[in-house]
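One protein chain omitted, others in place.
For clarity, chains are labelled A, B, C and D in written order, and residue numbers in each chain start from 1.
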Amino acid sequence: MMKQLSQRLLGPVTLVLLALTFWLGMWVTPPDKVQGDLVRLVYVHPAIAWVALYVSFGTATIASALYLWKRTRSMVMDRVAHCAMEVSVVFIILTLITGSIWGRPTWGVWWAWDARLTSTAILGVLAVGYLALRRANDDPTLRARRSAVFAILSAINVPIIHFSVLWWKTLHQGATVFTANRTLLIHGIMAWTLLISFVAFTLLFFWLLRARYRLEESRDRARSAALATSLDMRRREGAI
Amino acid sequence: MTGDAVVRLDGAVVLSSGFPLLSGVDLELASGSLSVVTGANGAGKTSLLRLLAGLVALSAGRGSVVGVDLLEGDLRQLRRRVGWLGHEGSFYDDLSVRENLAFAARALGRPTSAIEDVVERVGLTHRIDTTTKQLSAGQRRRLGLSWLLLRRPELWLLDEPYASLDDEGRTFFDGLLGDVVAGGATVVLSAHDPLRSTALHPRTLCIAGGRIVSDVT
Amino acid sequence: MTGDAVVRLDGAVVLSSGFPLLSGVDLELASGSLSVVTGANGAGKTSLLRLLAGLVALSAGRGSVVGVDLLEGDLRQLRRRVGWLGHEGSFYDDLSVRENLAFAARALGRPTSAIEDVVERVGLTHRIDTTTKQLSAGQRRRLGLSWLLLRRPELWLLDEPYASLDDEGRTFFDGLLGDVVAGGATVVLSAHDPLRSTALHPRTLCIAGGRIVSDVT
Amino acid sequence: MIRIAWLVALKDLRIEARSRVLLWQVLPFGAMALLLSGLALGPTHAGHSSAGPGLFYLVTLFVALLMINRSQAIERTPGTRASIATLGLDPAGVFLGKTLALAIELWVSGVVLLCGAVLVLHTALHGALLALPSILVTLGAMAAAGTLYGALTSGGEGAATLLPVLTLPAFAPLLISGERSFSAALNHGALWQWWVIVVVALVAYLGVGILLYGVLEES
Partner (left out) sequence: MIRIAWLVALKDLRIEARSRVLLWQVLPFGAMALLLSGLALGPTHAGHSSAGPGLFYLVTLFVALLMINRSQAIERTPGTRASIATLGLDPAGVFLGKTLALAIELWVSGVVLLCGAVLVLHTALHGALLALPSILVTLGAMAAAGTLYGALTSGGEGAATLLPVLTLPAFAPLLISGERSFSAALNHGALWQWWVIVVVALVAYLGVGILLYGVLEES
């Protein structure tokens, strides 16, 4: 009952929160002294990057690990990993786009040879590589195993991205929202808007993931229906 | 000859990109038996042998081969105990006959001294230092046989072993079959002709449309 | 059937990295004849057929095939007029049966409408849109035959055509051989068994050590 | 000749479209190689927009090698070789067809990589657009040279590794003149000298290919 309700509400709540983020970000919060209206990107870019790195890539990695661990091995995990990785590609691309849009006016270029930027792009290639690897393998169990191992190996990149700003001390913003000891650096309505944006984009991820998962399920159903007929046809080949 | 089953398949289905290569095979093979799989082109003979060798995965149904479960067992254990001779019985193309056999012998912990003997038996002595790539079709097939002779597996899976062997090679092969079965190993081979040797009384499984449609002992 | 020679070899020697695959072959084949090349494994059957197809170069001796000199003539002209069916009768593995045949038909300026007919004859209709890579061994062989049927060459060179064909395929092939020879084309095939059809009276060439050692009509 | 060329080009493109190697494998490889070369040179060098054309061509070169290799691999299985040889196709047509298919694939990747260079290497967009025609011609010449050298190595041992050795020297002049004309376009400098070189190279490779491809094919 509760589960059903939350399932039903996921879409509408996501939409409302996204709209709220948009409204607060565009009209209610003040412009910045240095950055002017550009600062409003802070309600989009960090939240999207958070989803790309931790929520979606993380989901894919955890699901892959659960697949590899014998006691939790199931095709459900494989499917979750696959769907999460697809959504992750979308969010990584969005991170790159919003970052570039932000970088153009602040740094004067679309792209800088900054460690975080480069490692984010590499993560994107890894996510695409994951999908390519899936395409290249036909046997379902082998595909599941290989892609799970690849996802876990790729996840090493995530902490590298996170710490890159500390290790390399380059252009990209360091920890602006939270300091290392988790005290909030910005206050009032701005902080609230930021928080809402994180929640909204996280919910958006789960909404997309669920939609993608359902699509995969219905494809699987269609596949097993097709299997019945192709088994039948194959058997009839012999009857002639 | 013991009577316990070496192969046991129960509704075995094998899929390849959605197409059922095998569409539900029920089969039980006794240890020490000789079976011939026949059937029209594309019926699924090769697919059945590949399944038994652990080279393709079972998509539905259940099965076990030499005691290893096809769904949950360790397929590597299975593969180590079967011998396979395929349509393209090739090994490392850049190594010579001797080097290929030495590799197999060392990998299995067998003495390499048996190599010359085995090569002699399949009649490749005069090509022992020739690169595998340069062998003729029949010579490759003979190399495949010598590889099996070296390994002496429990279950022999031979896909059209007679193809491209010459007359003398076939006679040798018939003799070999008799020895192997007498030695207690199980043999499954696919063929388009009935066996030449009249001394052997194989079980004949006829496949059509990915299923066994007749089974004559 | 005309009596002029389609193939004329005179002390033909073929070398491959110093090893003589053929060690001096003298041969004359009449147009419209059917010849079977036999011999032990590694005797040189495949090598002889490859020479006749213009796929390997003559190292010593002289020869001409369908009027093209093997030393000085245009080998491309020769190849265009012969049909070849090899051990691995594969085409573009990523194209379907239909696409492979359409490519051949277009390349030779033949109408593509003949394709379905030809595929029907070799019994591949139900696999016409399957990727060649996924065909079974016998089905590949059948595709090779349909490719030849589409081309209708003057000289057919078939390397172990019976291998991996099923019974029905062999019967079909026998009928085809009769048609082809009756139509005036020349056929050379290699085989390890005598021909099944008793209606055909082939010339039998036996090869050993890269030379022809017996020739029975 | 033209008919055969069309036929061969269509066949190659169809196989490409079916396997999607370009989309899923070669383009990500190019993107990655662009990033890595940027990294390898370090921020100071790569940030410099003057390194843009050089890096662009270097990466394109490696992508081209992969694709030439693939274009040859299609023809290389033993069975295919014998069967296709007995079709006796007009070699000039085969050469043109394979070149055309390869050129189309190279153009697609070239354009994608150019966008990458504009975004990542700070190559000026306007200059990049100006350079586009010369890039297309250079890539065409690469396709012709690649097909030609591909035929040289086909059938030999280890063709996959031999090919790069042979083609790289042939690509050197193309690479230099391509890079120069790209740089010139960025600086609004004179272009025509470098144009002459790439156009001459293109015409020369096409001519040699049409005349000699038959000789190079396996006898």
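The criterion applied here is as follows: a residue touches a chain if its C-beta (ideal position, glycine included) is under 8 Å from a C-beta of that chain, and two chains touch if they have at least 3 such contacts.
These numbers come from a predicted model, not from an experiment.
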Sole residue of B:Gly24, B:Gly63 or B:Gly83 that reaches the chain not shown, by the stated touch rule: B:Gly83
Option touching the unshown chain, where B:Leu75, B:Val97, B:Leu135 or B:Leu149 are the choices: B:Leu75
Given A:Leu41, A:Ile101 or A:Leu133, the one touching the chain that is not displayed: A:Leu133
Chain A, residues in touch with the chain not shown (by the definition above): 68, 118-119, 122, 125-126, 128-129, 132-133, 135-139, 141-142, 145-146, 149-150, 153-154, 157, 160
Residues of chain B (touch criterion as defined above) contacting the omitted chain: 50, 53-55, 57, 75-77, 79-84, 86-95, 99, 103-104, 106-108, 144, 147, 151, 153
In chain D, positions touching the absent partner: 19, 21, 24-26, 28-29, 32-33, 35-37, 39-42, 45, 50-51, 54-55, 57-58, 61-62, 66, 69-70, 73, 157-158, 160-162, 164-165, 168-169, 171-172, 175-176, 179, 183
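Assume only the chains that are shown with their structure count from here on.
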Between C-D and A-B, the pair joined by more C-beta contacts: C-D
Rounded Å distance, chain A centre to chain B centre (Cα mean): 48
Intercentroid distance (Cα basis), chain C paired with chain B, Å: 30
Where chain C touches two or more other chains at once, by residue number: 87-88
Residues of chain A touching at least two other chains: 237
